[in-house]
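As you look at this complex, bear in mind that one protein chain is not there, while each of the others sits in place.
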Amino acid sequence: MGSTFGHCFRIHTYGESHGGGVGVVIDGCPARIPLEVTDIQRELDRRRPGQSSIVTPRQEADRCEILSGVFEGLTLGSPISLLVRNEDARPSSYEEMRDKYRPSHADYTYDAKYGIRAWHGGGRASARETIGRVAASAVAERVLSSLLQPAPQVVAWVASIRHLEASVDPVMVTREAVEGNIVRTGDPAMVQPMIDLIQSTRSEGDSVGGVVECVIRGCPPGLGEPVFDKLEAELAKAMLSLPATKGFEIGSGFAGTRLTGLEHNDAFYMEGDRVRTRTNRSGGIQGGISNGEDIVFRVAFKPTATVMREQATVSRDLEDTTLTGRGRHDACVLPRAVPMVEAMAPLVLCDHLLRQRAQNGIGSLPVTGRES
Amino acid sequence: MGSTFGHCFRIHTYGESHGGGVGVVIDGCPARIPLEVTDIQRELDRRRPGQSSIVTPRQEADRCEILSGVFEGLTLGSPISLLVRNEDARPSSYEEMRDKYRPSHADYTYDAKYGIRAWHGGGRASARETIGRVAASAVAERVLSSLLQPAPQVVAWVASIRHLEASVDPVMVTREAVEGNIVRTGDPAMVQPMIDLIQSTRSEGDSVGGVVECVIRGCPPGLGEPVFDKLEAELAKAMLSLPATKGFEIGSGFAGTRLTGLEHNDAFYMEGDRVRTRTNRSGGIQGGISNGEDIVFRVAFKPTATVMREQATVSRDLEDTTLTGRGRHDACVLPRAVPMVEAMAPLVLCDHLLRQRAQNGIGSLPVTGRES
Amino acid sequence: MGSTFGHCFRIHTYGESHGGGVGVVIDGCPARIPLEVTDIQRELDRRRPGQSSIVTPRQEADRCEILSGVFEGLTLGSPISLLVRNEDARPSSYEEMRDKYRPSHADYTYDAKYGIRAWHGGGRASARETIGRVAASAVAERVLSSLLQPAPQVVAWVASIRHLEASVDPVMVTREAVEGNIVRTGDPAMVQPMIDLIQSTRSEGDSVGGVVECVIRGCPPGLGEPVFDKLEAELAKAMLSLPATKGFEIGSGFAGTRLTGLEHNDAFYMEGDRVRTRTNRSGGIQGGISNGEDIVFRVAFKPTATVMREQATVSRDLEDTTLTGRGRHDACVLPRAVPMVEAMAPLVLCDHLLRQRAQNGIGSLPVTGRES
Partner (left out) sequence: MGSTFGHCFRIHTYGESHGGGVGVVIDGCPARIPLEVTDIQRELDRRRPGQSSIVTPRQEADRCEILSGVFEGLTLGSPISLLVRNEDARPSSYEEMRDKYRPSHADYTYDAKYGIRAWHGGGRASARETIGRVAASAVAERVLSSLLQPAPQVVAWVASIRHLEASVDPVMVTREAVEGNIVRTGDPAMVQPMIDLIQSTRSEGDSVGGVVECVIRGCPPGLGEPVFDKLEAELAKAMLSLPATKGFEIGSGFAGTRLTGLEHNDAFYMEGDRVRTRTNRSGGIQGGISNGEDIVFRVAFKPTATVMREQATVSRDLEDTTLTGRGRHDACVLPRAVPMVEAMAPLVLCDHLLRQRAQNGIGSLPVTGRES
């Protein structure tokens, strides 16, 4: 029952890493939104492996097909079904996984929960599962840009890999700058050190993790639903539902606990007819509702669990044993995590925009004043 | 639409800080669970203000009434309605809030969203809203202890206040130890320093924040629903829906991004007939599903937004102005945040236990082997 | 999990016939809707027993209290909690029900499902449960009249009692005409025969059922969600969730199966700039979506299960036995069913209006052209 996300803009994903394919059904999408398969393919291409020397060399074409819900280039208002076929299956490289639980993977827990597991591949726990999210998010972005002018901008970047920390200004960073380097960081000075770290780690059969930071610029005030569906709570859930994530913080986050209230509070002031805050420790959300400032959050990704070294583990028959990682895996998921983080944000925003429209209408939402 | 939490064990909260009262309706609670109003009152008493010298002196009796769903000491399986009347209203102390937006509060965003706001008190954004959660959680705990033997244990404690960090072992800490001091930390050495910090901060009209850490011991393997309703994603949402929260991390969290995969991975081994991990950087959850180890997570609470000093802000008429905090507020919410964090955990667990029972039954869940 | 109705305008009801009270929490209600407790009390007064010589003489004041969600006469956008205390409990008259299952009541099935039952009264299966629906519907009506001008009109009436059939024109019947007689039929010629039938039946210790018909005039085209949440499907569910109902039909209904397609089809024509149909066998809904014509449906209510005569039954100990009805019951629920049917219709409409606003906006909905 856990493959649905959203209340008004609602997506249902499916698919294992091996099998017929992965995909998503989107329900509640507004009608008459322009949508081409290329809008979706573009985002899938950013997500897929094999794009550079520092990610897994697996080649997956990930060709998207629109099965329903679109007619003559416009959404119909009916469910939009998007399918990506699986290819490049190499079950032989997974043979050992049939009987042994990979440490810090989901093999054991899937067995504990379901009593069965699609062992030849990561099954539903594979990063391949995120294809459905990314595809759906491309649709969400089209909805946002149809209903909000200017449309909110979502930009994510690699803020750190292990101890290497990028210096990036969330207010200014552009998606072009991030996409301009294969690490997908926003700090030019950190590109080569991060590449070097990933490559040296991989050569040792080891892996590294890091932090992705994300900014949403131009979100109008008024989105988010107290009390359980606060905007930051929904973002936290969205991000922590991504594979390999271990933490989420918004605005001042954990570091903000070191400040006093006087240091931390964001003073309001008027900028023309728009309510602004001098600082943005709130991270663009107050009381669970967007306040029109930039929404800024950070997501922690653990080091890739698959390492090319022998590790102690247990077998499905509950015997102690060892396992050595094989196959083609990312030594660092961070570069590929960027488009995944960027995908979840519009899904949250679009759902909450429609929820706000349902309850209160969106005609009277305060404008953001952001220049497009 | 945001006042509902849970899918199978489902709660609906309501109530502003001023008005008739606050409460909760619980739907989907199993029938024939022993439940007395004292079970609920006990938890409410831990949450309410006025308990010690370091929290707000507001006196709220917070008497809970069971309106429905319980008959002769047993749950009926029908909705359980719990009501706590509001008292001690002093709208005069809020008069200035009618026209001015308190910095880093939800005044402005509620107005932006709804075009109206219950200005004489925090309305729905008041910490008083959490009464419904705490009351519902007491019921969830009864369900958990009926369906699981031994029942999971949830213990939270103040891990840090500003720069003061407690040293606490999640494996050993007890609720008794935490409740034994008014700060609700688990480290005896930190009790007095933390009290001193809160009192000195308050005397300056300022406020402080900190981190609450929480452990769930004895959760059986198999709870959590891939892919969006992963157990950590649901916990993150639950915690980030609490007032004043800015971050969530599980297991190794943000610090874990500094480790390599070899350092980070939790090796499996057999302990009798139970699958265990040597380390617990996963924090008790792998692939979104509990693995039977302790679930350990941390929640960041910002410093209280209400400070007794003049701050710049804007009025409802969109004019720059200033505002000085008044009234009886916590200079540090951390001691009272502990029972709130402890309340959300059973709500997540109970819902996921019933979800697992719906889909796969719970008769075959691996046991945890924990001694009660 | 079954006490919630609606997706965007969502209500959660609770309460047994005996116990603290019955009530409802409404989530998703638009903000700034004018709402007074008298708006709700008026509808509750129509529903409650003791109003005339042909219904149960039980006296229940049914005083409604607004616990939350309303501030200075306007909705806040937060959950609206409405409570009606229980009074007039006479558990002694129910003593026999503790051990014996009343035929065609829910006593046995509640025990079968939950293993427990609030035997001193009908529990959750009591008609008293409908108080929450009626109260919530009064709010839904305020929302409809705020968002749609002119507001849709809902009128229901007793179309038949046993073999006595009223002759009523759905296009013309008014709520005033229906409320002008204690049977709540729209046919003056049938008032006295129906009263006589109810009274003679009651004097025999027996009971009768009948049919309530309902028209919704002024529903704009475009409401209803294919494919499962078709407007007629939602109305059917809403009506069949009322106690004692056995059937639902819309437009031509079961009788329409006797016509051929040529006889049955509703020809379209233009009336000014409005699309109309010459006939209305569709009952105002086509393909699950309202077409702007009157929505007309009928609901079958079985004869009251409680009769003042000895009947064969079984005990809770699974022994054959007999039971004789006692207490104060309606010999015919039809007069009191009218406001219940009228309550469910706005709940469906309001939810679907907000759902349509979420997805497609409601600014462009075709007007109905109905004069107010």
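Going in written order, the chains are labelled A, B and C, and every chain counts its residues from 1.
Quick note on the criterion: contacts are C-beta pairs under 8 Å (C-beta built on N, C-alpha and C of every residue); 3 or more make two chains touch, one makes a residue touch a chain.
Everything numeric here is computed off the predicted structure, so don't read it as measured data.
Peer 1: Considering the entire complex, write down the shown chains that touch the omitted one.
Peer 2: A, B, C
Peer 1: May I ask which residue of C:27, C:43 or C:266 touches the chain that does not appear here?
Peer 2: C:266
Peer 1: Would you write out the residues of chain B that touch the absent chain, in ascending order?
Peer 2: 7-8, 28-31, 77-78, 226, 354-355, 357-361
Peer 1: Which chain C residues touch the hidden chain?
Peer 2: These residues touch the chain not displayed: 1-5, 7, 13, 101, 103-106, 108-110, 112-115, 124-125, 129, 160, 162-163, 201, 206-211, 221-230, 232-234, 236-241, 243, 245-254, 256-270, 273, 275, 277-278, 281-283, 285-292, 298, 300-307, 309, 311-314, 318-320, 355-356, 358-360, 364-366.
Peer 1: What chain A residues would touch the chain not displayed?
Peer 2: Within chain A, the residues touching the omitted chain are 1-4, 8, 10, 12-16, 19-23, 25, 27-28, 31-32, 65-71, 74-81, 83, 113-118, 123-124.
To be clear about the criterion, only the chains that are shown with their structure count from here on.
Peer 1: Compute the distance, rounded to whole Å, between the mean C-alpha positions of chain B and chain C.
Peer 2: 39
Peer 1: For chain C, which residues are shared contacts with two or more other chains?
Peer 2: 8, 28, 31, 77-78
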